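This report refers to the structure that appears directly beneath it.
The complex is shown incomplete by one protein chain, all other protein chains being positioned as in the whole.
By letter and in written order, the chains are A, B, C and D; residue numbering begins at 1 in each of them.
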């Protein structure tokens, strides 16, 4: 089981000296003291509108946004990632969750054929800091970049500035990077996924969420992912979970991504929240069992099926107790 | 009859501690102590130019903008929503009205075929705060987003920042969200209305004004609205009133929207101000009787027809008296 | 003869308390204590390049920009409106003129067929305040909006912010609003002129300059103007003077605009400055005789023909003396 | 021989009181105490890339940018105009030259057929002030506007703000104004040159550099220039020198521009720096003999041919000595 100490955290040079302890705290909180990230993605009410939350194959409870916070609170995840506004409305009742503010968002109405994608930053970074200082448990921020879009430049620029600001204040940063636009023929080509990873470390992100690369003649998806993970260097690479899938298969993919592909975590949304609260909670436990505690796929599946109890909290509290601050 | 106390108000996490009481006050004032919103929309002199104010079927008194403020003063509404400039010119003579500053506006001259819609923010938020601090009774701000427009990104960004600023200062925020643009085939498709609701809660709005969804094979408009209302979560959903209609039919729709569709209020403009002062005042009373006091359609119609007296003020003053501030 | 006192001035709610007396002073100075505005438009050297200042039918003296200031100084007008830079170069020698800074301007080189019109703000508002504080007699600012242009949004936004800034500092604001662009079929359609008036009051302007609406089957131009004047509410509507015309006809139109059309002033440029200094001075007196002193057309024409002496100054000094400041 | 005193300088109203003496100093330095401007244009390394500095008919010494400063130092000119960066690199070794910072620049790679011209401001005004305060002998700033370009609005806006900032700090401003773009059929049409002059005074420039207007059926170029000079009012008009030409012919044109066309100076670049240092120095003396000392063409030609010694310095030092500052 991966565990890291405060000294293991590689604090980047753009974290200002006075924010150093804050950065280490946030990094350890987000990774639950493991260095790996289990990110629960809750930004799709904007990104996919209501299509991910209501309809056939989706549990009715998912239509109410509070469902996301109930999962975040009762399940096990490193961070719950959502827009600032969404978190602002529910965080007072769920103060124990680690929040990651997704800074930019777009809807899926305008398709790439009509216009290349641009996801605008929804507010300045100061708004996040103010909310954090008012007591909200925010540990980091996130930003989506569509590499290869005709608006790539604006997103690179917003993300670059955001990372500087967030690190200066001791927050961690997760980038979502997807190659997309008229110039991108194959969004899952391994060299583009590795390119996205390299772009992330060039920008200085702590973690980057990418889509799993496609398999090629000579390599599986996980093997191709390993190249991207290495290209990401000190930026931890995590994979998007994609749409709702068979749990066993999903956990196997996750396990491969970490143990073959070198991923240091996962980012899953729809696959979790489309389920009933109980099932969703158990899925977060199963995912975290693999991501944060190095369980086997079989054991994790038992966690999901409630045949095995999963308790994470120890390592988390351990690091908190280890230092007095 | 819905009544809420100060403790019932869910204060979002982006309201700064020092603005907490101010937010609660504004929320209670805007909802008249009920948690429901009766919004009198007075921004059409820009949005529709003079077409809503002069011509056949419109009372001549409507051509003078003061008509709006006379209705707001003598009738019953939660907030009068209009552009900052309009309110600045009349508020000194109508200090008792709750004002909501509509931050952005466009005219209807450029049609979607020529260019996708963008409604620009007319001034910064500081201008609102200064006016409020100078004594104007402003309780909140509003902003229109055209989801699916090629300019969606600019509006999301302006709205996101506005909500952060307004909440920080204790003002409430109402979003008007309409799917519109070349990418939008059916502006009233239920899934788009529910999508608009989800976008609103993602941005952290207090209320969102949407168009009523169309009826589908299996569901009435109000039943489809219920899905959107749930998708909006802690953001209260209110429906646009649309153009001038038969009062009985209008009140029935309103009643259905609230009691079947889960709406927590209404936003009505033209249907009110196109009438003579007396008739308009009585219509605001009838609307408020349903929205704020849970009257039946029949009773509300009697209010409109002056067969029944409607007095709201109690619950409003009640909450003011309950706390000393 | 219209005369107003300090108490008659409707101070809008966005004038900050500490700027209240300054606003009243400026309003009274600009309207010469009458509530009506005689605006001498001197911004065409940018708008029309040199075409209004040199050529057939234009007095040679008009080619020198100082001509404008000689007229402003020796004639009678409420404000001389021009770009900040122009006024900066001549105001030291003509300190007694009331200046209104026209904040935006464009040339007439790019036609609407090539691109919809946009007139950019030439500098920030601070530059006006600094000049005023350095002693220049500035009473207000102006801004042109082309409603219906594809760049309408930028102009609405600049104008909206400008009004907030100017009122906060006690300056009055005049908007020039012209429907223009590919979306506008008939720039002088009465409903568009009335729409422009409504947009002006929505933005909170003190005065709006519009083109006279065209006559329709049932109404003269002045009768159509009356609808626009009412739609403007507390924003005073003034009409553009248009190009050089017969003086008698011009004064009759002006008289009709005020007494039938409800206009509260006029805005005239070319018709004045294309004449010799002497003739131009007399025309400002004749215009002011109608606008500021309710002369008949016949009497005003006698003023122009020097058969009648016109003295305005009394009411102006009266209000200054009435209060000590 | 033109000579002016400190009291002759018309200080515009946007020069802040505390910058008044600075403005007068800069005006007198730039005009060498004459009110006329001899501007040595050194901004073409960006505008024309290396085409003006290397090749057939160009002295080899011109390829080294230091050539420009050697001419500026050993020759006679009012100001050396170049980009801030260029001046920053050489000014420490040539501290005696009066520098005018050309604020914006573009290359000549993108032609008008591909896109209308826009010359971007290269840095904010603060950067100029800081350099001046650090000891660099900067007397003013310059900016190019392409009237009639589709980007005219941006350039008008940048220039307008620049003039406000520069005057507030006591610097003089020279505008380069050229009608250019798809909308401009004839860049040297007299009415456009006069229009450019009017635009300059509307913006409040101290000097405007225009191209000489073409001759028409009834008027020579210089006679047409006279109309533009008058239209410029208190903004001094100077003519561009154009490409390398016969010296006698060039000096005759210059003399005509001043004595027939009413120009108050000249702006010459290529014609000077394409020559050897010795020849270039003598040409600046010949030009200044006409511009600053009212020499005849014949005498100026003798200066160029070294048959006549030209000494300017007197009037310059005179005004410096006249006042103690």
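Definition applied: contacts are C-beta pairs under 8 Å (C-beta built on N, C-alpha and C of every residue); 3 or more make two chains touch, one makes a residue touch a chain.
None of the values given here were measured: they were computed from a predicted structure.
Undergrad: Hey, which of A:5, A:216 or A:230 is the one touching the hidden chain?
TA: A:230
Undergrad: Have a look at D:71, D:87, D:237 or D:274 and name the one touching the chain we're not showing.
TA: In the full complex, the listed residue that touches the missing chain is D:87.
Undergrad: Quick one: which of A:33, A:140, A:179 or A:269 touches the chain that's been left out?
TA: Answering carefully, the residue with contact to the hidden chain is A:179.
Undergrad: What residue numbers in chain A mark contact with the hidden partner chain?
TA: Per the touch rule, chain A residues meeting the hidden chain are 10-17, 147-150, 152-154, 156-157, 159-161, 163-165, 167-168, 179, 181-184, 191-192, 194-199, 201-205, 227-228, 230-231, 233-235.
Undergrad: Take the complete complex as the reference. Which residues in chain D touch the chain that isn't displayed?
TA: Chain D touches the missing chain through residues 43, 45-46, 49-51, 53-54, 63-66, 82-92, 105-107, 109-111, 114-115, 118-124, 127, 130-131, 134-136.
The rule is simple: only the chains that are shown with their structure count from here on.
Undergrad: What are the mutual neighbours of chain B and chain D in this structure?
TA: C
Undergrad: Check the residue numbers that chain C and chain D use where they touch, and answer same if over half are used by both copies, otherwise different.
TA: Looking at both copies, the contact residues mostly diverge.
Undergrad: State, to the nearest whole Å, the distance from the C-alpha centre of chain A to the C-alpha centre of chain C.
TA: It comes to 58 Å between the two C-alpha centres.
Undergrad: From the mean C-alpha coordinate of chain C to that of chain D, what's the distance rounded to whole Å?
TA: Each chain reduced to its C-alpha mean, chain C and chain D end up 36 Å apart.
Undergrad: Chain touch graph shape: choose line, ring, star, complete or other and state it.
TA: line
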